[in-house]
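A quick write-up on the structure given underneath.
The complex is shown incomplete by one protein chain, all other protein chains being positioned as in the whole.
Going by the order they are written in, the chains are A and B; count residues from 1 in each one.
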Amino acid sequence: MKKATKSDFIKFLKDLSDSYEVIAPQKIADEGIDLSPVTDFNKITFDYVNTERSFKRFIFPQSQELFKFENNKIVAEKIKPKKQVIVGIRNCDINNFKVLDYNFIEKDPVDSLYKDARDNTIFIVGACIKNNSTCFCKTFKINPLGVESGDLSYLFDDESKEFYIKANTEKGTELIKKLKCKAASDFDEKVKKYETNHDNIPDLIEDKDLVEIFSGQLDGDKWETIFQGCVNCGICTFYCPTCYCFDIEEEGKFWKGRRVRNWDSCMFSIYSKETTGHNPRPTNRERYRNRVLHKFYYQLKHNDSYGCVGCGRCISNCPTNIDIRKIIKTFI
Amino acid sequence: MESKIKEKFKQLFDEKKIEAAVIFQTGTIPTKNAPNVIFSKDDLETLTWNPLNWNNLANYLPNLLGKKIGIVAKGCDSRSIILLMQEEKVKRDQVYIIGIPCSGMINIKKLEKDFGEEITGLEFNADKIKVKGSSSEKEYNKDDYLFDSCKTCKYPTPVIYDELIGSEIKGYRGENYTEAIEFEKKSVEERRKLMVEELSKCIRCYACRNSCPSCYCQECFVDSNQPKWLEKGQNIDDIFFYHIVRAYHMVGRCVDCGSCQAACPMDINILLLTKKLNKDVRELYKYECGLDENKPPALSTFEINDYNKFIK
Partner (left out) sequence: MKNVYIPIEMEVEKNYFETSDRMIKTLKLKFIDEKFEFQPGQFCEFSILGKGEAPFGIASSPHVKDSIEFSINRAGVVTKAIHELRVGDIVGMRGPLGNYYPVDDMKGHNVVVIGGGFAFTTLRSLIEYMLHEKYRADYKDIKVIYGARNPGLLLYKDLLDNWEKRDDIETYFTIDQAVEGWEKLVGFVPTVTEQVAPSPENCYAIVCGPPIMIKFTLPVLLKLGFPKDKIITSLERRMKCGIGKCGRCNLGEHYICKDGPVFNFSQIEKLPNEV
């Protein structure tokens, strides 16, 4: 456990940039504060509730090459994964591993592209000292102050203007040695101080059993109204830290090209449309139901984890104010 | 205003003149209202009318073809309804239009950025907006935060309606495509640079397409794979292709409501393309869309004395 000033901490990140690409929250022109590879370490900011988008795209990119081919032959090449450090992740977001790891690693076969990226990334989690009205992480028993996640985690103490940093993994323990600053023992105390800041975050589910609740409501009237405003864009799925659906596409021709995977969205009508023209989820209603059930029913049945971490991005970015919290409340 | 709309819809539901209504309901967060299709008069309770109603409600009509619909329409919504009537996606006797003269919608994202923290409360008075946050409170001029398309809106009063609630508002009489004129002045390289800057932000969520009433194709060209027109990855050329072709499909069909841009989560200046094409249509065809349902759309007609030589 250590205690660092902002300049110590930035210096530490800067030193890491010799062997890692450092991805940190920065002010991006019109978009607010978002994670982005750092070119100027002075631009790093920690003054945000959460980043505009989650870190998902750095380990599961929106568009990722599966392999190249040339003259109808696959070009065997081992792509060396980039070593990267992602700093400033929130505890809600990093809980997406429960979903992503299950899908890509724990469930056979292992997706090597994802695993390589994950294994070569160091995750530094920052405790939340503020929250948005759209935050509902506590619903999923996620602690916004969660300083136990990531390789390293920190808490920025507003009062002393110091970062309290601790290592949670072996990787983190090695790394924290490089941080030149004082040791700290009053970490837990500091964390406690901010606990009341998050009293307003709701727990929408409490101890209710969603599997039981939804298994009796796979059809029915409630589904008829909630999706009506939805225009079937992909914002909620692309902003979601846990959504992992992708499409496999061919780029180029047989003499030179590549096979790639691109993020896909279950909200798009094309998503489940078959070559014959038949679509098992033909309207908004089925598509929206599938999204809700996938997050709050199917995932629970599979690996006992919710497909949602309560970050609230789908709520704040939805152009038609479809609010997942309202949907949950409708059913429980 | 709100109570008048509610009353009218209640009456229409009771008289069985409509089966559904397309309205705005109070949102779940202070910065958003929820456009929605309702099927019962009970859902009118949360009906709301304020400067957060930027969505173009005509967008919901093509999916409701065949039903009797009540709809509230701003100037731009009403022009989209006319466009959809021209293209036979909506029948005039199918919709009951409550027209609302619109004093402009506010760009809430811009306001939230300027305010600097999450907005927890909003109050609209004539030309002021009172903004509340968890630690501060401020007042802003509404005019400073209107969407660009609203600032230069020529038809804030609906051009088609069954009943008008509120009094007529005069439209902007100046040049409404100044941005397009500025754009035209740039060299090809400068234009490309500007476009790359904007479009490289695109995450291809297609919120622009899906929020647009004119984009109702059963199968969009980006989704087609026979033939496949473009790749679906993050290559800037493909993103360009999407936005430019979408804009071309909007020629003579864009009412400049700005909902594509308002829906964009990445704040891309999508209107740059459509405004330029709208201006071209105005100059080349002397046409503005969504004003007269009896006139055919610009690109789907020709006259024997057409001044374009290629057609003869």
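The definition used in the following text is that contacts are C-beta pairs under 8 Å (C-beta built on N, C-alpha and C of every residue); 3 or more make two chains touch, one makes a residue touch a chain.
Treat the numbers as computed from the prediction; the structure is a model and nothing was measured.
Participant: Just to verify: which one of A:16, A:113, A:315 or A:328 makes contact with the chain not shown?
Facilitator: A:113
Participant: For review purposes, identify every residue of chain B that touches the missing chain, sorted by number.
Facilitator: On the chain B side, contact with the omitted chain comes from 225-226, 228.
Participant: Write the list of chain A residues that the hidden chain touches.
Facilitator: Counting only chain A, the missing chain is touched by 66-67, 69, 72-74, 103-104, 107, 109-113, 115-116, 218-219, 244-250, 252-255, 257, 259, 261, 264, 266, 271-276, 278, 280-281, 286, 289-290, 293-294, 297-298, 301-302.
Following the convention adopted for this analysis, only the chains that are shown with their structure count from here on.
Participant: Mind pulling up the chain B residues that touch chain A in the complex?
Facilitator: For chain B paired with chain A, touching residues are 27-29, 32-39, 43, 55, 59, 113, 118, 120, 201, 203-207, 209-211, 219, 223, 231-235, 262-263, 265-267.
Participant: What does chain A use to touch chain B in their complex?
Facilitator: Touch list, chain A to chain B: 30-32, 49, 62-63, 132-134, 225, 228-229, 231-235, 238-239, 247, 249, 251, 260, 262, 265, 268-270, 315-323, 325-326.
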